[in-house]
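To start, the structure itself, in structure tokens.
Every protein chain of the complex appears in place save one, which is left out.
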Amino acid sequence: MILQQVFDGLTLGIVYALIAVGYSLVFGVLRLVNFAHGATYAFGAHIAMVVVVSTNFGLFWAIIISVIMTGLMTMFMDRIALRPLRAKKSKGISALITTIGCSYIIQNALMIVFGSRSKWFPKIFDYGNFQIGNVLVKSTQVGIITVSVVLLLLLTFIVQKTKIGLAMRAVQQNAKAASLMGIDVNRVISFTFFLGGASAAVAGSLISGYYQIVNPQMGFIAGLKAFSAAVLGGIGILHGAVFGGLVVGLAESFAAFYIGGGYRDAVAFIILIVVLIFRPNGLFGKKVIEKV
Amino acid sequence: MKHNNAKKNLLDTKPKKIAALVVMVALVLYLPKSGLLSPYLVRILTMISLYSMLSLSLNLLTGFTGLVSIGHAGFCAVGGYTSALMWQYLGLPWLVTAICGMIMAGVVGLMLAAPTSRLSGSYLTIATLGFGEIVKMIALNWQSFTGGPLGVNHIERPEFFGITLTTFNGGFFYLSIILTALVTLFVYRIVNSKMGRAFMAIRDDSLAATMMGVDVTAYKMKSFVISAAIAGLGGAFYVHFVRFLDPNTFNFDISIIIISIVILGGTGSIPGSFLGAALLISFPEILRFASEYRFIIYGLILVLMMRFKPEGILGGHSHRPFRLMKGVESYGN
Partner (left out) sequence: MKKRIVLVALLSLLICGFAFANGSSETQKPVKIAVVGPLTGDFAEYGMGFKNAAVLRAKQINEAGGVLGGRQIEIVDFDDKNSGEEAASIAERIAGNKDIVGVVGHFASGVSMAAAPTYEEVGVPEISPSASHPDYSGMGKYIFRNNSLIDVEANETLNIASKVFKAKRVAVLAVKTDWGVTTADILINTLAKDHPELEIVGYEEILDGLTDFSSTITKLRSYKPDTIIVCAMYNILGPFANQYKDIDSKINLIGFSNAYSEQLIKLAQEDGNGIALPAIFFHESPEAKVRSFVDNYKKDYNGKIPSSLTAQAYDSLGMFAQAIEEAGSADRKAIKEQLYKIEYDGVAGVTYFDEIGDAYKTFNWLMIEDGKFTLIDKSKL
């Protein structure tokens, strides 16, 4: 029983990790909590859904299309709403409020375009179930974990080993200095938003394929939980986000099982508040002086 | 100095101001009884008045102290539940339950502010969001006490001197006007006091404020508690007005509406809160075709205001507390 909860919790957690990484990437570079990230995740799931239902490209290509479109959408959001604020040197809180506004726009646009009711999504990696000891393992879960791990490694590789990743880290350290060294800061930020959006789109498609359902409100709670995960691990730190995601997924799974289904959402928020109170920089975070 | 301050308020001279006040009071008292307004319009005006009160509460925190809360509906919920449950279990009259609702919301505000006061900016904002959701979860899961998803039904209407307030006799309208007037006066007094100047100093530069001897943490907490208590009063009014309360009554959408009002009307502007509430509460009613898009419009307001006029329509006149004595010109003007 416990092992089953651990396994189910890990599946959930790795997807939270994938969403949480998006928060961390953007926060790392901009010191901004991208509140629209949850809505972006719902956006990605809907694009994949509409492509797979209305064309015969199949689920794989649907997700690829969704990744590209979602990435472009987040870049566009940055371009028209956030970049002007940076140019004006607005207060940090203005950018946060802007992303809250964007989140509302995206979520409600999804409701108007796709209707607000829940819709069916095809099952992903459907090759049956098998039993390992007491644990029932679904092929879907194995597929989700594999894809998520590969993507997380890929993201880490991009940030740590590529030229653009180096630029991202430079902007993170000091945007002004990076710009003086010839780095196009706006391009780096656009790229970061693209990565965040793309990972959210993958997470959205995977989760929808797991539960076989999408709805426009799915991003709000999922986004908040992933944000809790990012904060727990230390926002801005990739491996912290992964760790946080797994903890939140496990905690939620155990809460639903041992306390009752009504409490599952509360757990993530309690983790969030507790971390913010006792260790606002997260488990892996270094002390940063934030002046907003 | 005092005389000077009073002079430069909304209207220029005292007689004018008093006359305007009398006309407004007469108009307000006359409107619901005049037959010009249907109960539906009286209801909308009541809602505008209620949301003015809620946005004044948030304005104190966000506009004057610079702390952004997107969990303000959580404080309304605390006030609303306290009031509704005290009525349900103890049968106390509205005025008593509403005051307790205010106190309770203030206490919860203190409980949230004390540990989070060292957080700043985005962290604090997200903490308030988490707080709002936790309040909702407690209301949903503590079924034996709060009624859980069943909520509290048939909540009694407030009664004063043997008259039960309804929308139809205009009672709720008058009550909301009185409450909003009191809150406005209260917020106005705070803003123009030493405390208000401390709030604004924290908003503008908390480091400088500390240097000037302002106890930043203590004032942040005061701002939080006062703001929460006002929101709790709004919640206590609202649940007796709608007569129905469940965990979804005060959800995230309500928090978003409140912050949109503050940002549209003007951060740090008291008339701005009224203007914002009037605009945002009435527009889905006037533009029926747009009501489907109302939350997109709230979102757009947030984005566009931040982009083009972050201080809001009536905001941004923060010179008042720094106005110097007569005869001394400040160089800004």
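Should a chain be cited, it is by its letter among A and B, assigned in written order, with residues numbered from 1 in that chain.
Please note the rule applied: a residue touches a chain if its C-beta (ideal position, glycine included) is under 8 Å from a C-beta of that chain, and two chains touch if they have at least 3 such contacts.
It should be emphasised that the depicted structure is a prediction, and the values quoted were computed from it without experimental measurement.
Q: For the chain that's not shown, point to the residue among B:28, B:41 or B:138 touching it.
A: B:41
Q: Of B:19, B:150, B:163 or B:218, which one is in contact with the hidden chain?
A: Result: among the candidates, B:150 touches the missing chain.
Q: May I ask which residue of A:65, A:82, A:232 or A:256 touches the chain that does not appear here?
A: A:256
Q: Which subunit A residues would touch the chain omitted from the figure, given the whole complex?
A: So the residues of subunit A touching the unseen chain are 1, 4-5, 8, 11-12, 111, 115-120, 123, 129, 136, 138, 207, 210-213, 215, 217-218, 221, 253, 256-257, 260-262, 264-265.
Q: Touching the missing chain, which residues of subunit B?
A: For subunit B, the residues touching the absent chain are 10, 38-41, 43-44, 140, 143, 148-151, 153-154, 166-168, 242-244, 246, 248-249, 271, 275, 278-279, 282, 285-286, 288, 291-292, 313-314, 317.
The definition used in the following text is that only the chains that are shown with their structure count from here on.
Q: With centres defined as the mean C-alpha position, give me the subunit A-subunit B separation in Å.
A: Computed value for the inter-centroid distance: 33 Å.
Q: What residues on subunit A touch subunit B, complex-wise?
A: The touching residues are 32-33, 81, 84-85, 90-98, 100-105, 107-109, 112, 220, 224, 227-228, 231, 260, 262-263, 265-266, 269-270, 272-273, 276-277, 280, 290-292.
Q: For subunit B, which residues count as touching subunit A in their complex?
A: Touch residues, subunit B against subunit A: 66, 68, 70, 115-116, 118-123, 125-127, 129-131, 133-134, 137-138, 140-141, 207, 252, 256, 259, 263, 292-293, 295-296, 298-303, 306-307, 310.
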